[in-house]
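Certain chains of the assembly are absent from this excerpt, and the rest are unmoved.
Note that the chains are named A and B in the order they appear, and that numbering of residues resets to 1 at the start of each chain.
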Amino acid sequence: MGILPFVAEAGLIDHHCHGVLRTDSTRAEFESLLLEADEVSVLGGSFFDSAVGFAVRRWCAPLLDLPRHASAEEYLERRNSLHITEVSRTFLMASGIHTFLVDGGFQPERLLSGAELASSSGADAHEIVRLEHLAESVRPSVSPSGFLAEVRSRLASSSAVGAKSVAAYRVGLDLPGARPADPDVVRAVSAWGSGRLADPVVIAWLAWEALDAGLPLQFHAGYGDSDIDLHRCDPSLLTPFLRATASLGVPVLLLHNYPFHRQAGYLAQVFPHVFCDLGLATHGLGHQASRVLAEALEIVPYGKFLFSTDAFGLPELYYLGALMFRQALSDFLADGMHREAFLDDDAHRITRLIASENATRVYKL
Amino acid sequence: MGILPFVAEAGLIDHHCHGVLRTDSTRAEFESLLLEADEVSVLGGSFFDSAVGFAVRRWCAPLLDLPRHASAEEYLERRNSLHITEVSRTFLMASGIHTFLVDGGFQPERLLSGAELASSSGADAHEIVRLEHLAESVRPSVSPSGFLAEVRSRLASSSAVGAKSVAAYRVGLDLPGARPADPDVVRAVSAWGSGRLADPVVIAWLAWEALDAGLPLQFHAGYGDSDIDLHRCDPSLLTPFLRATASLGVPVLLLHNYPFHRQAGYLAQVFPHVFCDLGLATHGLGHQASRVLAEALEIVPYGKFLFSTDAFGLPELYYLGALMFRQALSDFLADGMHREAFLDDDAHRITRLIASENATRVYKL
């Protein structure tokens, strides 16, 4: 299962990821971070018996000087015998990612910051501001009406290259197709109080404000952890919002999308400002990523699709996300060339677009 | 990637298509007609960098005496150096489609009529009456109560071989499971006034009237342009309507369906009067059409699936729709024979059913 050389060597921009853990992991923590489950189930067995679990044993073990397919026990013993900084550097360097766009708004205390992440691997890092996290941190220190001004001010002066909404986790993706009026937002902020934000008016307003500030706006879509109701995370539920925001000309990026990746491709085709990726569903699918990436690329123009890992916590997930993505993209391109759909030059250009050029253009890097 | 000879040579009935443009196209118009987007996005790059764009360069270029994979610039320059009538004839003839069922109700002023389409390629053409277009054209000249009688009269005397509903575009596919009562329809017609019809009662009533008139009834389902809310175009939303109309014994045809083509296959399996196709998602997927056609054929009986192109505007789309369909059907059959699922004779029969015999039976051609 060789990877085409120009895909293997393409420098990657990871336009959506999180930090890596500052510390070693127990087996229980390691397994739970491999998948989206909160914890391993005694009913269901080890998460090493999954696509991503096998991928760790096959692909990560050799980077820690273990044989391919080392057992889970051997792997974790070896991993914990090394310093976590060394482990992280190894996998980050091997990923071939030269630029990270880091959403640091989830569990920041456990994770390396974007700057630390970058410095550990000689890469660049840029911040993605997580809107709900920003709102929750601003809220306690201002009045409801002051909240609006403060959020606007923070977004306007932000050094972030983009914003991210987790509306999918909080209220689902059926955002309204019109900008919420300020008085309605003030009322909703009052009703919210503080703490975890799950008010649909405030969450929709944050999305509009990010676009007003010119920040490319990411939406989590599709599968994630057990907090979501998957059927409310279908990106096509965003259609009224996308229709209403098209004229603003600011990019909107649909993350992950699995198993609605075809729906995301449709949205990226018909709306001029919409882009998509497969995020989590590359390392999460392991050796099966090729079929799903091919599906994701069925109707999306190649100028509209980006690479990301959604890696969180384990540095292995950066490496596996990049490796599985390269394997899947290579399979897609090799099949296309075999079918005479395009020539070698075209395959090179598609690779550059998806690996980095689309991200560079969208985020103005 | 050879095509099995009996698939390559099968005469096709295209049971859902539109006309071709009367005039040459600028690059912007050509690109926008390749996909479902309204226009090319400066953010997202050329639509030639898409599955269908590469298919034009690979498969259409040689028919205009250009080398395979000619550039977009070369292709359009050559195309515009020829008369559009000649270009259209070339692609229509090469498609191997001998009968067109033409929905002429969308932008008729820009397009060749069915008769013109047919005469330019020596084929036959039949009309599909677009229900909402009919209603919108009748409405200004009659009273609300006269409207019902006039539509009934038009449908009863129509020379069309079938009708088409674009409920998906106007109100979504969750039509009620009961026939609207005439007084309710009269009230809804009054409330509508005139212009673009988007009243759910009137739209449901039109569908019932078409079936009453014995006209096989097509529904747009699945993806289309940016007017639709994709999640409201899942054909399984039609279930109450299909359950209520099964006893009428008049065929209902679900068009396109992507990415809900498996749902469409289910409906065609369990309801005696339901049929489906993949329409737009053959030329739209280019070299990736084979996987999706195989998915579409998973659970549908082979007597229930039809060929169509949904070609609109560009004659290339007839050719590509037919070619990609042949390639995909050939791949499906070759895989089935390789797996010993059926013999050569069976593969021939399946081909005849899907290529033309199912359409002949459904539309009584």
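To be clear about the criterion, contacts are C-beta pairs under 8 Å (C-beta built on N, C-alpha and C of every residue); 3 or more make two chains touch, one makes a residue touch a chain.
For clarity, every value in this text was computed on a predicted model and none was experimentally measured.
Enquirer: Give the total number of copies in the whole complex, keeping in mind that only 2 of the identical chains are shown in place.
Expert: 3
By our rule, only the chains that are shown with their structure count from here on.
Enquirer: Could you list, by residue number, the parts of chain A that touch chain B in their complex?
Expert: By the definition above, chain A touches chain B via 234, 236-237, 239-240, 243, 249, 251, 262-263, 266-273, 275, 294-295, 297-304, 335-336, 338-343, 346, 349-350, 353, 361-362.
Enquirer: So in the complex, which bits of chain B are touching chain A?
Expert: Against chain A, the touching part of chain B is residues 1, 35-39, 41-47, 49-51, 53-55, 57-58, 68-69, 223, 225-226, 228-231, 258-259, 281, 284-288, 291-292.
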